[in-house]
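All protein chains of the complex are present and in place, except for one that has been dropped.
Note that the chains take the letters A and B in the order they are written out, and that residue 1 is the start of every chain.
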Amino acid sequence: MPVEIDIAHVARLARLALDDSELEIYRRQLSQILEHAAKVQSVATDATAPTAHPLGLTNAFRADEVRPSLDRDEVLSQAPESQDGYFVVPPALEVDG
Amino acid sequence: MTWEPVIGIETHVQLKTESKMFCGCAVAFGEEPNTNVCPVCLGLPGALPVTNGRAIEWITAIGLALDCRISSTSVFHRKNYFYADLPKNYQISQYDIPVCHDGHLDVDVDGETIRVRIERAHMEEDTGKSQHVGDGGRIHQAQATLLDFNRSGVPLVEIVSRPDIHSAAQARAYAQELRAVVAELGVSDARMEEGSIRFDANVSIRPAGTSELGTKVEIKNMNSFRSLERAIDYEIGRQIAALERGKRLVQETRHWDEEAGITHTMRVKEGSSDYRYFTEPDLPPLALDAEWVEKVAATIPELPAARRSRYAEAGLDPQIAAVLSAAEPELRQLYEEAVASGADPAAAANWVTGEVTAGLRRLERSPEEAFLTGQVIAELVGMVAAGELSSSAAKEVLSGVMEGEGRPAEVAEKRDLLQISDSAELEGMVAAVLDENADAVERYRSGEAKVIGFLVGQVMKASGGKADPKLVNELLRRNLES
Partner (left out) sequence: MSLADLTIAEAARRLEEGEIASTELTEAVLERATMTEARLHCYLTIDREGALESAAASDERRSKGQAMGPLDGIPVALKDNMCTRGIETTAASQLLSGYVPPYDAHVVERLRAAGAVIVGKTNLDEFAMGSSTENSAYGPTRNPWDTDRVPGGSSGGSAATVAAGSALGSFGSDTGGSIRQPAALCGVVGVKPTYGRVSRYGLIAFASSLDQIGPMARTVDDARLLLEGVWGHDPRDATSYSGEYPSLAPALDQGVEGMKIGVVRELSGDGYEKAVDAAVEAAIERLARAGAEVVEVSIPTVEVALSAYYLIAPAEASANLARFDGVRYGNRVDGETTEDMMARTRAAGFGPEPKRRILLGTYALSAGYYDAFYGKAQQVRTQLIHEFRAAYEKADVLVSPTSPTVAFELGARVDDPLAMYLSDVCTLPCNLTGDPAMSVPIGVDDAGLPIGMQVMAPALGEERMFAVAAELERLAGFEARPPLGDA
């Protein structure tokens, strides 16, 4: 059974600007892959807990101590655009919600 | 139609740990942009988060102070959304198993106490700061956003109340009390102006007596307690007006405009956000056992509500108790020490919240700089109680002490402010005044009781203002009535 996918919606959620033909290709491929992946639903796992960490680690805290930060020049040297110590990007369309 | 407002408050508290939530960068404010950043809080490829143990202690403390259950097992989740100030384009937060849940905060407001249930308190990380530059229309060449990631990764505790609040005044009181609790715990500066505590309100209304919830509107950008109250008041009014005109309310987020005094729509997002939460694989689950919780519980200081109770039991006027409870720790310390040195609590509280506070503000000094200790206050209070100083004289003595002239007794002597309360001495003055004012005596004896005021005044004048007026009054009466 092919899986129905709103591929345009998924691409938007993932911030991938794809054209219509690309979207169609991926939609088809995803549908095939998910058909196979849906096998997981056949396994009787209602009572099984999902696994957090295979070795059962917990907490792993660090002490509240300050460590040296990066040199700003080195950091900004990789920035596509920067100004006066800031990273620069085009304005956001949506306000943070 | 009577409408009932239904309000829930979401609070974000920035913890004042030394280092960030998941990395060792310093938590500091007002510094040069992007100077407290590292691969982790910048979201560089290959970086990994590691939990700040102290932040977990402190959220536990917050939970305990709010009477919450502390989850023995808790996990972090990734909250996925794209935004330029969120370096990984996911925020490490908590979803269905927060550290704290099901607590409450009792709040006194308008003479009654309301209980606001706390649904949860969870741990998360703050985002960077974005600053819009450029003017002109919405999409314009000159426009850009500047990003500073110093704040990215600062520990945040999000506290969510249940919608148990039913007026703007209650909301404000809740916010203030919550703020006081957090500040008392010492885990945050909790200053709205600085952004170290932030409140968002969810406001809806429903016909009084019904139980179904109306359309919920989220209000943001309230930057003081006053604006919080104003904003919620406005919003309640707006919603009522809309519904009474037959309009439908939109579930949305609105922005409070302090200047214009209104809330307005922020851009409505298409569909609700799908955060695609899943358990954070880079962080093991939190295991907080009973021993851990006990250790944290032992560090919790006296909270504001308990302190106010204690003050009330000591006989303090409720208003004074509230003021004292909210006062700076140094002032409260003065009070406590004064009481420990034997001062009457009510009197000590009056002095500390009144003249002492005013004087310190005027001199711009701390209690220590102004030579004030609990014993000094106790001495002053004692002298007034013993009749050695009138209350106005005591105020002068206090000034003298704060300016370094010495202890209260010394200052009273030096400034010749000691009250005369020796009955024998006063008897003499009283007798003299009665002699010199026979007609007043006559008038008193014939029923003009008020004349005693004039006679007291005469004795006061004769004594150079130093006679104890209560005693003088007593002695005059005795003489006049005999």
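Points to keep in mind about this one:
Note that in this section a contact is a pair of C-beta atoms (placed from the backbone, for glycine too) under 8 Å apart; a residue touches a chain by one contact, two chains touch by 3 or more.
Computed from a predicted model, the values in this text were never measured in an experiment.
Although one chain is hidden here, its contacts on chain B can still be listed: residues 39, 42-51, 78, 80, 82-84, 87-90, 139, 145, 147, 274, 276-278, 281-284. Listed here are the chain A residues that touch the chain not shown: 5, 7, 10-11, 13-18, 26, 29-30, 32-34, 36-43, 45, 48-51, 53-55, 57, 60, 62, 70-71, 74-75, 77-81, 87, 89-94.
FYI, only the chains that are shown with their structure count from here on.
Averaging C-alpha coordinates per chain places the centre of chain A 41 Å away from that of chain B. Across the complex, chain A is touched by residues 17-19, 23-26, 32-39, 42, 50-56, 75, 82-85, 89, 127, 130-132, 134, 138-139, 143-149, 253, 266-267, 269, 273-274, 276, 279, 283-287 of chain B.
Chain A makes touch with chain B in their complex at residues 13, 15, 50, 52-53, 57-70, 72, 75-76, 83-97.
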